[in-house]
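So the structure is just underneath, and the comments pick up after that.
Every protein chain but one is kept in place in this view of the complex.
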Amino acid sequence: MTGKRLATGGRIDRNRPLRFTFDGRGYTGFAGDTLASALLANGVRTVARSFKYHRPRGVVTAGVEEPAALVELLGPDASGNRQATTVPLTEGLAARSVNCWPSPRFDLGAVVQLAARAIPAGFYYKTFKWPGWALYAPAIRRAAGLASAPDHPPQGVYETRHAHCDLLVAGAGPAGLMAALVAARAGLRVVLADEGVEAGGALLSRDLLIDGAPARDWVAAVVAELAAAPLVTHLQQASVWGYREHNYLMVTETAPDRPGLTARGWRVRAGHVITATGALERGIAFAENDRPGVMLAGSVQTYLHRNAVAPWRRAVVFTNNNSAYAAAADLAAAGIVVAAIIDSRDQVPEDARARVAGLPLRAGHVVTRVLGRAGLRGVCVASPDGAEARIDCDLLAVSGGWNPSVHLWSQARGTLRYDADLAAFLPDRAVENVTAAGAAAGALGLPDALASGAEVGARVAGLPAPAVPQASDLPYAITPLWQVAHPRGKAFVDLQNDVTVADVELALREGYADVELVKRYTTAGMGLDQGKTGNVTVIGTLAQAQGRAPGEVGTTTFRAPWTPVAFGAIAGQRDGPLALPWRETPVTRWNIDRGAMMYEAGARWRRPGYFPATPDEPMAEAIARECRAVRFGVGVYDGSPLAKFEIKGPDAAAFLDHLYTNRMSSLKPRRGRYGLMLTDDGLILDDGVCFRLDAARWLVSGSTGHAEALHRHLEYQRQTSRPGWRVFITPVTEQWANATICGPQARAVMQALGCDFDLSAQAFPFMQLREGHVAGLPARVLRVSFTGELSYEVNVAPRHLPALWQQVMGAGAPHGILPVGSEANHVLRVEKGFLSLAHEVDGTADPHDLGLGWVMAQAKPDHLGQRAVAIRRAGGGVRRELVGVIPEGDTPLPEGAPLTPGGQRVASEGFITACVRSVVQDRWLGLALLDNGHARHGETAHVRLQGGQVIPVRVAAPIHYDPEGERLRS
Amino acid sequence: MRYDVTITPLPTMALFDLKGRAEALRDWAGAALPPFPDRPNSACGDGQGILMWLGPEHWILRADLDREQALEATLRPAEAPPDLSIVRVSDTLAFFRITGPEADAILAIACPLDLHPTRFGPDGASFTRAFGVSALVAQYTEGFDLAVARSYAPMLTRALAEAAG
Amino acid sequence: MQRYSLANLLRHALNRHTTWAPAWRRPPLKDRYQVIVIGAGGHGLATAYYLAKEHGIRDVAVLESGWLGGGNIARNTITIRSNYMRDASIPFYVKSVALYEAMTRELNFNTMHTRRGMIDVIQSWGMMRDRRRRQHIMDLHGATYRQLTLPDLRRRVPALTGGGADARLPILGAFLHPEAATNRHDAVAWGYARAIDAMGGEIHQRPPVTQLLRGADGRIAGVETPRGTVRAPKVVVAVSGHTTSLTETVGLRLPLRSMNLTAFVSEPVRPLIDVIVNCPDAGVYLSQSDKGELVIGGPPDPGQSYRRDIKQGVFEETVAALLSLFPAFKRLKLLRQWGGHLDIAPDASPIQDETDVPGLFVTAGWWGGYKAIPAGGLTLAHLVATGQPHPLMEHFTLRRFRHLDYQMETGTTTAR
Partner (left out) sequence: MLLIPCPFCGPRDESEFICGGPVRPPRPDPAQTSDADWTDWLIQAPNPVGPVQEHWWHARGCGVWLTLWRDTRSHEIVAGASDDG
């Protein structure tokens, strides 16, 4: 390791060595390293293989923009496709290269390189067509994807939380720190988020002075002051990755300081946002510019200053701008031979020259080609007159200029303009409440960055800009150079997706002339790095080829996320049983203890489907047992989830008449009626019973699954379409739990429970309501029936339901009472031909089709849906109408199976909505929606199944049991 | 525990849902009601009960359960005039008390409300959304009361426990 | 047209690919055509293609406001299938799937059509009923759908480790639709464009149509663009979300609302899922592209929108649904997300018709309309050329709304 680390400096802790493995070999680094810096310090050059051509690739950058050094982390918290430059080194870390076998240095996949010339951009559109893509796809797919997907969840948990602030500052470089400081001093609520391990941004990569002291001292002082400010939340390792409408930003903290917490997602609602996100360096496209050892110059500085890593002996610097001069000087200061500074500009500014006094500088020269495969051996350099010379080196530090990080700004739909002086796209007009500051706004030098941060921070706080600390920096100047033409070798613009200048030119030649088409034809910018170092080079290359300005070519769309985010940090605590809310009634536990098969039954309730007597009793038998109990003895079911509303007010009666198809205003107190509600386009919204409690109060019930839709509908009608009416709506679903006792013995059970009102059929008939006490508990009892039997819906406060339930089971025991699940209820309602919205209403049926024409009170003035039903019927189209069906031969009919004319394989004329094993008729009975069904009772129709089986059925009235309704009225 | 909080389920409380004009309610209920809060989404208590103003013409009266019968007797829901609505809803909400120095962290995980003291005063009370369902948040001396529909109480118990770690 | 083949590729490789001809010309915009198609999305291109191929109408200009194929065809989740519910719909989609299967050869452009099949993962009994209904009715029209056992499901999709018996929504069953496929969406646009060009049609990028023009006789007369007026006796509006804003320029109102539907991709990973997995109860569906990223979709934004961006609430719901079934994906990373604006009719079914403005045709309401592109182009070309609705589309004209005769396709609004 000696010779590859500097003796002093850097943000590493030399007293804390860390062991790690890479591709199975053991290495040592230090606390403060990234995986990339530790690999460099260990002399590892080839870190991965490229996506398409399997070319060896090394570390190119030092941050989130890294296109090449992709690794897979192993171990309990494995994750794939990680940039080695953003993985903090930890003890025992294990990683391996992506996309190579058996090793990155010797990769069998590299045979593709032999065919590289035959596979330019878009080659697969032109080939693999014969005999068919299916033949080739599997092999091509096998080559896809870089790392494997994780195959088990991580050990820790995730959390998401909300935050609110006056100001969110993205980026804690000098500009962001300055802005946050000014705003914090003004008393604003500030969130400062930066993706780095520590604050400081570009300052960590350079040896600049602020107020005469090392810049990091200033950073430390600002961080300390922010930490002490009560209204400031300062997050590091926190990527601001999404900028949503109304200044809602997504921040993911990847190392939250809480035990067991893997990552935390913040949703920040900010009054104002400052994007102080800095600038990213870009490359230059020249032949073989992807070889390990070719790095971006600013990143080389990062390795020198942050990690004290200097694994190089001889460096060449290639640039078109001033910033690389600082890099060259830093290299020299670290004891590395700077063999040459190659500057494509004919005129190098004097201040830049002064910065590298004594180092060999070749103005007007370019690097044409890189020598060496897995390791850089030298470069070819061309002079202005075209003469080529070779310079040996093991590092080529390149700077193609700087791109302000406008991603967040652009996500917020801020516009961009191309600045010819900076040769970069800059924020132009904001749309959201956002301002860019520092390098992200084009203020590339430190004094400007500090001033810009202070100015913008003060502006948000409504104050004049304060004085800023003293600093100096080499001013930035650039003459753009996008690519260096060379007849041999590949010049990459996107290292990750292996896109070359030739690919871009091919796209143009073939007519894919728009920057968006170039992107899609070549896949440039579509990798994990989303082209952070390459996209602007593509634009520049295009502009040059088309003779246009880069600003006219424009950018592709910047989209979230800024950097890839783990899905776990987006869903947060919504995990396992908390993936969706769930609801229980007061007897849910009892049901489960009783062995019920529970399932989701709408509106997030879990309900019993049926109650097997023994764990292995077949479902059909359990259901039949429950059905028989109701038909011949007594059963009880938990009807608590039924939607219930109390409606009151001087205009309540008129309101209900407007909503229901039939008249409710004529009900007398304590009486109820079944009713349907339609949407205004004549489709069925819900059905249920409506009771009048007293002169001005009503109790409306609806189906479980529609409770929220119904609530919404009621309030919508009340508030928007009839705002003048005085009506109050109070949901009471959760105030009244119920036990519904049903079956011929129901009255006996009620009597045994003890009621303080007369239960006789004369005194308390069907469709009436009584308030009083049942089993000593305050109760509201409704005589409604969804089973066709004598039935009492005993509503009590939920706190009383367990007690009531116990007593019902006790009182019913002599009659063999059984708890009844939803499945038995389904059988019972089909026998009776009662409607189930989920089965019989599929978006076309109207009340007439369902045989409920009687609920369409024709004489009634306008109600919702009335006109639409009339218009639809006036069309004269064939109606699908509800009928009963009796399978000839007594076989079950699959629910949903079509009926076709004569059972032929032609368009259907209806379908089976439900089919059950009837306990009263001891045979299969069904319901169907059938074209003109009402006129076809007595006919034979045909169910046709997949595979061709035809089942003849007799069409009948949709009521198979007790057509007169004597039992439910008994 | 990841966070320094205490989460306590509260026993059932007497709750009455009141709708109508404030003057009309005051006339009908008289001394049974605490003073009406003067700002939306705030609460006012009188030692006997707390009145929360939670929507236009909508209040919830909260008191100890042992006052339920007495309140019902004074408020007489069934007899109230047509332009008032009074409904006993005691069983509708299940309350959890969240206290401790990091109670606000749990609330920030649960719901999108800005509960900073400058935005949500010591008398703050409002419906919002917590863990995906409708919830009532009320400021409490050293923390918050959070209530959801009773049927969601088991879910909320679990969600709170997991959030706290 | 330069033919595409392996032999040709190798030949051009010798010339360093400098000898490839443009896939389409960039002719000057004329001031008159026989037919103008507005919108170089899938439906517009397919219509122009079939006008030339089936009806010999080659004097056609496709006018595109943005870049070729940059609308929804560039942003959809490429699910091609025919597991619909109604007699009116299924035959149309069966036809479309068949046309897609033949497309690579027909266009001499590899669209990478892969019949990978789609599995619907069922977590509620209501959905189970819905899918059983499809199973039998699809068979009437030549589409297949069959139930898988749970062990079969787990075997086909090993990454699907959630949804067990103790899950929040346990998996109750699954259905396989073997004809379902994915392909390369861009290739469909480019392949059509190249074929249209070869037959004499023109594609013009970046002249937005700002207005429709109506003649004194009330008929359509042409369109207005920033590059001048272009006349034609027949104009086809194939602009997805922008349909109403264009037709309203001639006072024509249509029953459509524009919504933003979104999708996202994960980082590329090694082959993991070789079938389209659709989880309608959870509200998420996904497939893996040839490049390795998982392409994931969910429900649309609430409210109308022309913003091609994802809404966080919708996105979080979709991710939570995804992780409930694929818990190992917690560590998988989001790479990019985007949206597209679609239009939807009150019954969620498409509209293809000549409008009240004679000569003006619309093809709209293509909510899940990527799969419909070839058949939609075929049927619309038929209508434009003959004046008669194609039999496969006769239920989907504007006339149905006169009597509110909805063609309701339930269960198709979440996962496309």
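Should a chain be cited, it is by its letter among A, B and C, assigned in written order, with residues numbered from 1 in that chain.
Everything below uses one rule, namely that a contact is a pair of C-beta atoms (placed from the backbone, for glycine too) under 8 Å apart; a residue touches a chain by one contact, two chains touch by 3 or more.
Quantities reported herein were computed from a predicted structural model and do not represent experimental measurements.
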item: Visible chains in contact with the missing one; value: A, B, C
item: Given C:95, C:234 or C:311, the one touching the chain that is not displayed; value: C:311
item: Contact with the hidden chain (one of A:257, A:593, A:616 or A:862); value: A:862
item: Sole residue of A:15, A:614, A:720 or A:760 that reaches the chain not shown, by the stated touch rule; value: A:720
item: For chain B, the residues touching the chain missing from this view; value: 40-41, 54-56, 58, 112-113, 126-129, 133-135
item: Footprint left on chain A by the chain that the document does not show; value: 162, 244-248, 267, 269, 413, 431, 680-681, 708, 711-712, 715-716, 719-721, 723, 862, 866-868, 871, 874
item: Interface with the unshown chain - residue positions in chain C; value: 242, 244-245, 253-258, 302-307, 311-313, 343, 346, 401-404
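Quick note on the criterion: only the chains that are shown with their structure count from here on.
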item: CA centroid of chain B to CA centroid of chain C, Å; value: 49
item: Contacts with 2+ other chains: residues of chain B; value: none
item: Where chain A touches two or more other chains, by residue; value: 160, 267, 574, 577-578, 580, 582
item: Chain C - residues contacting chain A, complex; value: 4-6, 8-10, 13, 16-18, 20-26, 66-68, 70, 74, 87, 104-105, 108-115, 123-126, 129-130, 132-141, 145-146, 159, 167-169, 184, 186-187, 190-191, 205, 266-272, 274, 289-293, 307, 309-312, 315-316, 319-324, 327-338, 346-347, 402-406, 408, 410
item: Residues of chain A touching chain C in the complex; value: 77-81, 117-118, 120, 123-130, 132-134, 137, 140-142, 144-154, 158, 160, 242, 244-245, 248, 250, 267, 502, 506, 509-514, 516-517, 520-521, 523, 526-528, 530, 557, 559-561, 564-568, 570-571, 574-580, 582, 599-600, 681-683, 838-839, 842-844, 868, 871-872, 874-877, 894-898, 900, 905-908, 911, 944-947
item: Chain A residues touching chain B - in the complex, by the definition given at the top; value: 157, 159-164, 189, 258-261, 267, 269, 572-574, 577-578, 580-585, 605, 641, 646, 648-650, 652, 693-697, 726, 728, 730-732, 734-735, 737, 797-799
